[in-house]
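With one protein chain withheld, the remaining protein chains of the complex are depicted in position.
Take a look at chain A:
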Amino acid sequence: MGEGQRINLQGNHACALGAIAAGCRFYAGYPITPSSDVAERMALELPKVGGVFIQMEDEIASMGAIIGASMGGAKVMTATSGPGFSLKQENLGYACMVEVPCVIVDVMRGGPSTGMPTRPAQGDIMQARWGTHGDHPIVVLAPSSVSEAFSETIRAFNIAETLRTPVVLLYDEVVGHLVETVQVPDPGSIARAERKWATGPREAFQPYAATDDDIPAMARPGDGYRCHATGLTHGERGLPTQNPAEVERAMQRLLGKLERHRDVIDRFETFAAEDAEILVVAIGITARAAKRAVAEARRQGIAAGLFRPVTLWPFPEQPFHALAEQAKAILVPEMNAGQLSLEIERLSGRPAKVARINRLSGEPIEPAEILKIIEELARHGR
């Protein structure tokens, strides 16, 4: 990560430091394992930079508080885990609809319900995409190391601010509690994106006007621009509407805006994937196990490769397509009953060539287990 300080840092703390570096100045949250270290660190760091930390009365209020603070002009974040993420979904939908920039961290533990608080899982992959009701735009980033917990948090803020959208940072308990030796860059070297504020004549301002880039300018409180924010379907003036043509236009823009800005959203990592006949697709700690398994398979002469979506949603479809087409088999190891594999089957062109490893025990999937299935696929195909 360039010049800076070489330290041992925990994943959750890296997320907090990344948030501060990105310009986050408001955090509201409610403690929940395994995400509480994010709140602890924010409580220590925010006062140093003139920011505000609030421990709210519950998860729902925490989500409400960051939405309000963002409307007030601050860069904002909250962190939680599955049970809390469930509670946040209604307000998260509101943030998607009203287009409020915010970052929500979900550190995945065993579920459903209160599940296993201290054990890792990857069971919120679909919830992160579809947890709140109705069609809605949302971006989900999936770091797999402490270093990435830092850098992807910064990217989460930059995407949220640039595209006026909630961004979910999704990682498993292992990544959250993992301590790794990392190079933390100087805060001054971090590129920060700022949101587009309303300018020009106040009378002509329309809070949801479809601008050139489909991202409406926000009204900064105190600047004198009139603004109405509602979860009801609204037209360009921000007022509720059920006029079919107006609704269609508003929703097409809302749902299409992320697709138009794939260049700032898409991110993925490949390893030995160019000529891979067996392509492994994984996120989080599972992706790191997969990388070692792929390296070992290559040493054995098996043409294995890795595709790791760093941006999980919207899925980086285009770069994946070509690799998926050339692969004879695709393997999706994940700590759930099969979620990422659903998307991979959809994108693979031939669902039958997608094999799965699913883990529900609360233990991470080990490299040896992935290697074993790669070897089987190499021997018997799919």
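Simple rule for what comes next: a residue touches a chain if its C-beta (ideal position, glycine included) is under 8 Å from a C-beta of that chain, and two chains touch if they have at least 3 such contacts; residues count from 1.
FYI, contacts and distances are computed from a predicted model.
**Q** Consult the UniProt record of the chain that does not appear here and report its protein name from "Peptidoglycan glycosyltransferase MrdB", "3-isopropylmalate dehydratase small subunit", "2-oxoglutarate ferredoxin oxidoreductase subunit gamma" or "Large ribosomal subunit protein uL3".
**A** "2-oxoglutarate ferredoxin oxidoreductase subunit gamma"
**Q** Which candidate, A:R292, A:K328 or A:R382, sits in contact with the chain we can't see?
**A** Of these options, the touching residue for the absent chain is A:R292.
**Q** Would you mind spotting which of A:C24, A:L92, A:I125 or A:V174 touches the chain that isn't drawn?
**A** Answering carefully, the residue with contact to the hidden chain is A:V174.
**Q** Over the whole complex, note the residues of chain A touching the chain we left out.
**A** Answer for chain A: residues 6-8, 33, 117-118, 145, 174, 177-181, 285, 288-289, 291-292, 295, 364, 366-368 touch the chain left out.
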